[in-house]
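Right, one structure below, let's go through it.
The complex is shown incomplete by one protein chain, all other protein chains being positioned as in the whole.
Let's look at chain A:
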């Protein structure tokens, strides 16, 4: 994760009003050289929260950025190089981002921040969840019932699903096999099927 991304991320927890900038917990920073594009830097400069970038670069141990910056500095090659280095060449490989308001920790692993929330932390999803008791959608007759039965382990119902599903999502043919493997097993049973093999 580059500091460009850090500068674009805010805490997405429901009810948080001051979710930017995320505090950085550093475990491992890596440096990767990147070609400098003055056009990109000039274009991005006005979109960057400068103080957040300076503080974040400090947490990476990089102290070359000036505390204040304005657009006139973009003519300086020296400034561009430092801006470029901080924004694009330093990566948080391992660590975490911390919500400034709640202290919630978003882990960063292999350079990838995980911003996924638990259900009680987010606003979305609830709509989907409410619909779970809905009758099966009309274009898939019998699918709801078939699924019920399949979950109970009736092999006939599985065949029924297979037919309906093949028609509807045969595009996901390779994945259908996985779907079938899962839905014919009791959800309480641990997954034993080697799914990789199923796809090939």
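Basically, a contact is a pair of C-beta atoms (placed from the backbone, for glycine too) under 8 Å apart; a residue touches a chain by one contact, two chains touch by 3 or more; residues count from 1.
Going forward, contacts and distances are computed from a predicted model.
J.: As a check of understanding, state which of "26S proteasome non-ATPase regulatory subunit 1 homolog", "Methyltransferase small domain-containing protein", "SAM-dependent MTase RsmB/NOP-type domain-containing protein" or "Cytochrome b-c1 complex subunit 1, mitochondrial" is the UniProt name of the chain not shown.
T.: "Methyltransferase small domain-containing protein"
J.: Specify the residue from the set A:29, A:44, A:74 or A:98 that touches the hidden chain.
T.: The missing chain is touched by A:44.
J.: Just the residue numbers, please: which parts of chain A touch the chain that's not shown?
T.: Against the left-out chain, chain A lists 1-2, 4-5, 7-12, 19-20, 32, 34-35, 37, 39-40, 43-44, 47, 49, 88, 110-117, 122, 124-125, 128-129, 131-132, 134, 136-137, 139-140, 143-144, 147, 168-175, 178-179, 195-196, 199.
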